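Part of the complex only, each chain left as placed.
Note that the chains are named A, B and C in the order they appear, and that numbering of residues resets to 1 at the start of each chain.
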Amino acid sequence: MDAPSLINPPLAATLLISCPDRKGLVAAVTDFISRHNGNILQLDQHVDTQENVFFMRVEWDLENFQVKREDIATRFGEIAAPFEMTWQIHFSDQIPRMAIFVSKESHCLYDILYRQQSGEWKVEIPVIISNHPDMGELAAKFGIPYRVVPINKDTKAEAEQAQLALLDEFKPDLIVLARYMQIISENFVSHYPNSIINIHHSFLPAFAGAKPYHRAHGRGVKIIGASSHYVTAELDAGPIIEQDIMRVNHRDSVADLVRKGKDVEKLVLSRAIRYHLNHQVLVYNNKTVIFA
Amino acid sequence: MDAPSLINPPLAATLLISCPDRKGLVAAVTDFISRHNGNILQLDQHVDTQENVFFMRVEWDLENFQVKREDIATRFGEIAAPFEMTWQIHFSDQIPRMAIFVSKESHCLYDILYRQQSGEWKVEIPVIISNHPDMGELAAKFGIPYRVVPINKDTKAEAEQAQLALLDEFKPDLIVLARYMQIISENFVSHYPNSIINIHHSFLPAFAGAKPYHRAHGRGVKIIGASSHYVTAELDAGPIIEQDIMRVNHRDSVADLVRKGKDVEKLVLSRAIRYHLNHQVLVYNNKTVIFA
Amino acid sequence: MDAPSLINPPLAATLLISCPDRKGLVAAVTDFISRHNGNILQLDQHVDTQENVFFMRVEWDLENFQVKREDIATRFGEIAAPFEMTWQIHFSDQIPRMAIFVSKESHCLYDILYRQQSGEWKVEIPVIISNHPDMGELAAKFGIPYRVVPINKDTKAEAEQAQLALLDEFKPDLIVLARYMQIISENFVSHYPNSIINIHHSFLPAFAGAKPYHRAHGRGVKIIGASSHYVTAELDAGPIIEQDIMRVNHRDSVADLVRKGKDVEKLVLSRAIRYHLNHQVLVYNNKTVIFA
């Protein structure tokens, strides 16, 4: 067999940090870890010299770490305070919960369900929410609750209230819009800042908004793309997490672009989700730092 | 909706031709079509000047074609004979039948079933054959007959006989080895020349044979690949239909290569299958001409 | 040596055709060639089914062709007229003349001069025109006339007159803006329709106009690109000939994008020039058909 995967990797902690850049930041964090007998598994840092902001991700083995898991946040908080760090801590045995929004297109949903079911991702999918019943059968095949919330111009506000109520019930850490095709209101977004991932079927910022493949075809581009980004109040303008492209030519009709584009959309969305699930993404200034 | 697909495209015929190169070949074929009021939809030709071989693919609309469908082969045969053409004709309403062989890996099978079920490909899948029961549940989800033929060193010959009997029963036009992981005997291959497509998880001819990801990792390559080819008597040495690659780096373990490689394998295999189903492939000299 | 290049290939003719689609087009053209004992070297055709336009490129060997070179246009014109074909004919021994416009950036100019000097392209470069003296030394190294026409907002009209006068003198078939960085007026463009190739340092239509790398950096894109297109009256909106991309990440400053982008710009521009020089480009509806 070609695929030896690690069985029961040891418990690890991951810190994501950002703060104004100054001397001694890495030393302070790594000293905290090594002083308590932690073994660093992975460390990445970045300095935006233009904005003078420091970013760091560090993952360490908790096996012989001498601070108890439940005390780590408090103890690290003492290190973080004088540096004015913004930080989060994650433990490798916490399985994130991911809600999925879909409309009528199945390719991204199918791809996500496969990656979860095959064990490629450690994630729970508590619910799939849609404005149409079409994907219900697929959800049933995988045993995942499927809720339909119809939506139209007149009912948008109520529909979003119903969606938010569902999310309160299913408590996701992350929401993925898997070709959901509806614009999310600023109010909705404000409940899940940097926690809603969308896939847009163009190479942003080109062809933001509706019918990107039609417009790409009309413009005669030689390459199409897909972009995954966090949803913000402005349409298709949130922090980009991942992008990729595919070559096309004069023979490709709009239908060909749609077909070829699906393969890029799936890949780009799945990479973005993976980065998020692995706590490899830091957001600032409407951009992302990806520690991959 | 972004995906307008052609409903009921008109009936079309596709000719695939190869022969020694000489003057007048394109004129002879296109004259045959236009003289009988056919409208060419797509025409591709290629001359291997080194080998002096001519290749052609032409697809035309049969709507007002004045030769009856059942007579086309006979009539075209009269054109083809003096040029010593080797040729095949296909009609667009013939749905090819594709048998799938799998072992324990699900990613390629899953991808194929999705493309067929979603209507991306017009193909029937009459049977899935495996040496293990593992994929039976997935086959059942899609309502496709699943047959297990266990195989080991001692039973290989009998197992292949049982497989050939199954194929006689299900009569596929094409056999896809979707990570089947068993070596096919020369005898078996001889029953399906240029009709068995394999996906090998390396950038051929690098890492032909077993455990390519382990060997790629050991060699420290910066890019991994996958290759889809027709199966011939020599292992991983048949005509290559499609290849693609993915960038890796020192951080990637063998398990990471396996995971990342799956996305390339799926894409490469699906493109190769599509070329074959669309009659876009001509084989000669252990190479392929792909009219895409 | 790895690079056997064909010495004295036989004389060939290339026809580029477009017209309303109808039956018998390919047959008519190929019959003309084969009837006079011509041997087709390469044939490509395309039908835009939406617009009902037919495109064709055919290249044939003139060695034993029974129509004299100087009569081919007249004789083919008789075939073309009833089909309302728009067409051009080129002979392989005609070396095109290419004028280059530059500003202060050297990378594209350097790349072009290398390809010409090394024999990769069969093209004459009669003159390099610039608004700055900076590239004069490089031009001198290659023995190419270098003319400086300073330009500013107030002198733009006169400067363009001076440029047009130079072009009248040097009679180029093609003008390449190798990072010329000045907007060309509609009047200027009208003298050279579909004959001025520009390289824009973004993935069009994203970041048309000024400072694309700054804007790409500001938007936090994960991929940058370059686009080569024919110049039309509207800035960066002409028919795209070729595009390509390069992956970037959060570590890349604007200066890094500029540096990395240069390698893409060079490649994309050189491919577009090659397509044009080989008569592989047909323009319609502000798009291109590339028979490559």
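The rule we apply is simple: a residue touches a chain if its C-beta (ideal position, glycine included) is under 8 Å from a C-beta of that chain, and two chains touch if they have at least 3 such contacts.
Bear in mind that the values here come from a model prediction, so they are computed numbers and not experimental data.
Student: Given 3 placed copies of the single sequence, give me the total number of copies for the whole complex.
Tutor: 4
By definition in this document, only the chains that are shown with their structure count from here on.
Student: List the centre-to-centre spacing of chain A and chain C in whole Å, with centres computed as mean CA coordinates.
Tutor: Each chain's C-alpha centroid was found; their separation is 42 Å.
Student: Provide the C-alpha centroid distance between chain B and chain C, rounded to the nearest whole angstrom.
Tutor: The mean C-alpha positions of chain B and chain C differ by 36 Å.
Student: Could you pull out which chain A residues touch chain B in their complex?
Tutor: 1-6, 104-107, 110, 114, 118, 120, 141, 201, 211-214, 254-255, 258-259, 263, 267, 270
Student: Contact residues on chain C for chain B in the complex?
Tutor: So the residues of chain C touching chain B come out as 22-28, 30-31, 33-35, 37-45, 47.
Student: Considering the complex alone, what residue numbers of chain C touch chain A?
Tutor: 46, 48-50, 203-207, 219-223, 225, 239-245, 249-251, 253, 285-290
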